[in-house]
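Structure in structure tokens, see below.
As you look at this complex, bear in mind that one protein chain is not there, while each of the others sits in place.
Should a chain be cited, it is by its letter among A and B, assigned in written order, with residues numbered from 1 in that chain.
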Amino acid sequence: MKNSAPTRLHSLGQLRRVVKVGDAASGAVRTALRPIRALGFPYRKPMVPKGVVVPADPSKLGANFETGWARSSAAKAARAVVTNGPMRAFVKVVASPQVVGLDRLADLQRLEETPPVIFAPNHHSHVDTPLIITVVPEPWRSTLVVAAAADYFFDKRGKGVLAALTLNAFPIDREVTSRKSSDELRRLIEDGWSVVIYPEGGRSPDGWGQEFKGGAAYLANRTGAAVVPVFIDGTGSIYGKGMKRLKRGTTKVIFGTPLSPIEGESTRRFNARIEAAVAALGDEALTDFWTSRQRAAQGKSTKLTGPEYNGWRRQWALADHRKLGRAGVRRRQTRRWPDLG
Amino acid sequence: MPRPGFVLEVDRSTPPIMFWRGENFSLEKLPAGRSRVIYPPEPLEALSDIDGAIRNALLHPIDQDPLASQMFPGMKLTIAFDDVSLPLPKMRRPDVRQRVIEAVLDTAAQAGVDDVHIIAALGLHRRMHEYELRHALGDRVYDAFHGRGMLYQHDAEDHDNLSVIGTTDHGEVLEINKRAADSDLVVYVNINSVAMDGGWKSITTGLASYRCLSFHHNPETLENTKSLMGHRHQSALHTSVWRLGQVLKDHGPKIFQIETTLNTDMFPSPFEFINKREWEWTAKDRATFLGTTKSLNRTPIKLARKIFHGMEGPHQMTSVQAGETEAVHKLTLEHVHRQQLMEVTGQTDILTLGIPFVCPYNPDGVMNPILVMCMGLGYLFNMYRNKPLVREGGVVIMTHPCYRDFNPVHHPSYIDFFEQVLSDTTSPAEMSRKWEKQYAEDEWYKHLYRTGNAYHGVHPFYAWYWGAHGLQHAGKVIIVGGDPPTVRRLGFTPASTMDDAFEIASDVVGRSPTITHLHVPALLIADVQ
Partner (left out) sequence: MSRLVFSRKPARFALARVAGSIMPGAGASFGPLAIEPDEELPLPTPEWVRLKPRLAGICGSDLAMIDGTASAYFDPLVSYPFTPGHEVVADVVNPDGTAGRRVALVPVLSCITRGIDPVCPACATGQINLCERVAFGHLEPGLQTGFCSDTGGGWSNEMIAHPSQLIDVPADLSDEAAVLIEPTACAAHAAARYTGDETVILGAGTLGLLTLAAITARNNDRRGPIVVTARYAEQKRLAKQLGADVVCTSDELPRWVRSASKSLMVGDQLTCGARHVIDCVGSTESMQQALQVVAPGGDVQLVGMPSNVSLELTSLWHREVAIRGCYAYSHADFHAAIEIIRHHDLARMLSATYSLSDYTDAIAHAASAGRRGAVKIAFDMRGK
């Protein structure tokens, strides 16, 4: 906190300037609107007579938010500009992502008609979505729908429009499995759209992951689309849940081998398999491929959800776990000098 | 449905034929009525589920137990893989070796194996650069194993880490990498680009020492190798290698051989015209060809090289088989033949070859004059079974700029070989007697081979010996478009145009010789009847 005083002084000056500009602007608007103000209904909203109850409109917000327009070709073009321009720049500056494992998607990419897939990443931060949108390879990037919490992203009209336009967000209800939203997602996949679903259902509250909900597995089971497990490391410390401001950092996005449900596999078992795959990727991100395969084979992959116990020990374990990600991997290179006799 | 190979009899309405000329192409008109062009079979369909096929091969090996049941905790497992000399050009990621090795590692992880070493079986080839290892094995394997010192490259001069397995009844000593020799199981991951690869040759050359290699990499053996790509009994080299293989089988470590074959879909868009037959070129192909050649004429050679060596081929796996080496290799050869074998009737007086920018010994490097000889007389000339495409005493005409240019990092001993050995003699037998020892034992070359990215000091000799049979068989070798003093140093005749070359050849084969053109790059084995 050493240098907080000058910062505060600085921001004080800034604040004064902002207030001044704001005053001037609102004055101008008020002046401009004066003639309209003088006019009443029908130029303005009608006033409601006393004792009359206006029936509420059926809500157009939340899970009922209409987003079809966001998948029109005009919106698609506008989104491509946003995605490849400012969003990419933002992600690069804020998260400088390192992307690995794209070669695991090469077989699907090579097919003449690339099938739609379901990306299932873990979820720590709002940064996850722009990050994943910018690193997913073509052709999926331009046909990517993000399943977003209806109660969070679509609670206000403007927020919803923005989310639908820039992220191609699609509202899903995370509390009740609404038939409507899952049916609509299914239809989207059948139309060739790929989907990002965070199976955890929300951002991590404490840095450890949460148990996977069955959404991705269910959709895969119903549509036959493959699920691509993805592990995103590092966004939690950039803008984790509860953080007030962005902190620049580095991230790693690691794609796994696409999974398809095996004949007769239940959604629950498939879901478990997806969770295990993401956990193994987590291991791979924090250690290396061989260690993660060994641990996975022995069933010792670090669980995404962290240890069973609660309280400080949980946080303590997290710190240990994260340390692995920073320094632990970079084992000292043992150079093999040839013996020149 | 890919079409089989095709032999075109050139007539008056045949368009000019495309020839490679190093980092460029040219169109050459072949005389009508007595020329033929051999177009290799078209690329086969690749496997659709490659990873599935690999898993299946590991689960159901030939003449051996499944890989998983051969592994146990506490064992020493060594995985050796073919080096950067193939496939050419490099394949798009993920490389076949990465897929196979990841599958093997998965199996090993399941079995609780901790002690795993991954070794590049490069014999006397240059060590691979990091980016090449990453390309061949993938970043995951590289990052997991290289830092721990568990991924490294074979060193044929590290005498403390070589061990003698045994001796054949012909006195050939089998000496291979010690770690492999001491392992409980050696898994060899191969890519079988051409028919001479694979089988026992994988380990007995890839992990061998110089001493061990010199028993069959010598002028005598290679002059008696009448067909590198054909029947084994025609190849003294393979006979010797198979004898060593028997020693390996009897006294060496347990080996689990995994062999893969690729189709010949070698050039990415927009260079598909390279693989096509000229009369089937579309307007787009012709435009690409013209644009490419015209701009390459004005491109600095270094940039052109960068462009060509940067290409990644779309070729993909057509088969994978695993298990006992000989049984596996038999099946592999069937798959190679399925892609490459075609029947051709009769020999001709002249064989024409377009020499491309790359051969197995200069990935990401310079195609130096010695490699031009090796590629022409060692590889392309040998793309036959039964008998060569050109009659004994006939003429081989190659097209290549044959510049006097070397990559000093990859080919230091090649420069000296060109200046010292070739100015003295071009005879394989004589150079072997007079010069080979000095080059093989040179401390500086050893140092560069062991710590840098240089081919072993003796390697230019091997490259030259590779063409020994061709050199012996051909009455005259002409290089069209080659730098005259350089071509003369090779002992060949320079010619400025194809017509000049035919004129020069007439001294040997008369006024109206018959001509065969091998339409490379696609690989083939011409079964000459």
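We adopt the following convention: a residue touches a chain if its C-beta (ideal position, glycine included) is under 8 Å from a C-beta of that chain, and two chains touch if they have at least 3 such contacts.
Note that the structure is predicted; figures quoted are calculated from it, not measured.
Although it is not drawn, the missing chain touches B when the whole complex is taken into account. Within the full complex, the residue among B:Gln110, B:Thr167 or B:Gln420 touching the omitted chain is B:Gln420. The omitted chain makes contact with just one of the residues B:Asp265, B:Glu278, B:Asp364 or B:Asp442: B:Asp442.
Within the entire complex, the positions of chain B that touch the omitted partner chain are 415-416, 419-420, 438, 442-444, 447.
Here is the rule we use: only the chains that are shown with their structure count from here on.
The distance from the centre of chain A to the centre of chain B, with each centre set as the mean of the Cα atoms, comes to 48 Å. Of all residues in chain B, only 50-51, 92-94, 98, 102, 105-106, 109-112, 114, 116, 138-141, 143-149, 152, 155, 158-161, 316, 447, 450-451 touch chain A in the complex they form. Residues 100-101, 103-104, 106-107, 110, 257, 284, 288-291, 293-294, 296-298, 331-336, 338-341 of chain A are the ones that touch chain B when the two sit in their complex.
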